[in-house]
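Missing here: one protein chain of the complex. Every other protein chain is in place.
Here is chain A:
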Amino acid sequence: MITRQRLAAGVCALLAALTAGIAFPAPAAAGEPKGEPAPQVDLVLDVSGSMRARDIDGGSRMAAAKQAFNEVLDATPEEVELGIRTLGANYPGDDQKTGCKDTAQLYPVGPLDRTEAKTAVATLSPTGWTPIGPALLKAADDFKGSDGSKRIVLISDGEDTCAPLDPCEVAREIAAKGIGLTIDTLGLVPNAKMRKQLSCIAEATGGTYTSVEHTDELTDRVNQLVDRAADPVVTPVATEGATNCTNAPALKSGLYTDREEFGQQRWYRVDVEPGQEVRASVSVAADRAVNPDHGVLLRAVTVQGREIVRGEAAGNGRTDVVSTGLRYPKAESDDDSAPAETVCLQVTNSFSAAAGVKTTPGMPLELTVDVVDSPSAASDVASFGLGRGWWLLGALILTGFLAGVLWGWLSRWRVAVWRTN
């Protein structure tokens, strides 16, 4: 009986030990981002004659904008540097040439003095033309000497009146010049043409477009956009991919931006030590009207031109970006002095656009590179080669049982043989 009790106790102990194994490591705390350069926001307000129309909550559009600005100025987070620019505020005449130069900096982008900014806003009265394009160009120059994120918030109640300069093209050029500049647009009581133009401006820079019919909508949205600017984000590093691997820029772990035209190839190089894994993801943004079928191909190629691995993505329909990624673990080497392998990354796209759509500057390309340590490859598909399930238990029991029977017969036979002799 003692033997049996020991057996039972052993089984229990074994089970207990195995169950106790279900323990997980404690989480490590993630660091709070701080010490970032100040994010900058430039509010660009349309003060054209049409802002006199009294169709927002019974008041004039101008009154709604002023009220919204007052509330936004109160709610602006401390770290945000805010500026205000007007368009069409000063020239009441009929001359288009003069009217289209009518944009002024009402409050410079910098640390915010709420009272001063509010006083400046109070002086505004609806006056002139709607020179959106020129105002955006000037607004882009308002940002100076900061690596932080930059955001233009354009509030307008009419489409641009300064043809042939297309504000959409202007927005794209501005985005191509600077890094991390986004234009968000808000249309006050918009019509179809205006919606198209303002959302085109927004999409050209990865911004958003909102239609506004009420004062509180305007306040909420502008507040939301200013808050978004305050969120710390990683600022990408500008790079320029080459047309072949030999001349390609060498990249380390990080976030990069570039521009890629339709049908263009971009090459980059990453050095991978043995026992490291390179991870790359790429997104190409559709910042203009493109045909609905599109794709992006990212290939990792050796310097000799052999393809190692590829990531491909294709899509159809409305999209902001098309993205794909790949990873390539380089096997450990026995030789400690084994050199790092140069992996060439090739990015191509199959975007296309209707005739008449400008192809320059290229579409924004965002590339993330991570080089991390990699483990050796798995030797078995199953976890540690372990089994699982009823069939496994059945097979083991049957084997055990047969082994027991065999052992029993063997010992009986041995005893019988011993006794006969």
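FYI, contacts are C-beta pairs under 8 Å (C-beta built on N, C-alpha and C of every residue); 3 or more make two chains touch, one makes a residue touch a chain; residues count from 1.
In this text, contacts and distances are computed from a predicted model.
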Hidden chain of the complex, named as in its UniProt record, picked from "Alpha-glucoside transport system permease protein", "Secreted protein", "L-lactate dehydrogenase complex protein LldE" or "ABC transporter substrate-binding protein": "Secreted protein"
Residue among A:Ala104, A:Ala120, A:Leu255 or A:Ala353 that touches the chain left out of view: A:Leu255
Residue, one of A:Ala122, A:Val357 or A:Ala378, that touches the chain absent here: A:Ala378
Touch residues of chain A, complete complex, unshown partner: 4, 7-8, 11, 14-15, 18-19, 21-22, 24-28, 30-36, 187, 190, 192, 195-196, 198-199, 206-211, 217, 220-221, 224, 227-228, 231-236, 253-255, 277, 279-283, 309, 311, 313, 317-318, 320-321, 323-329, 366, 368-375, 377-390, 392-393, 395-409, 411-412, 419-420
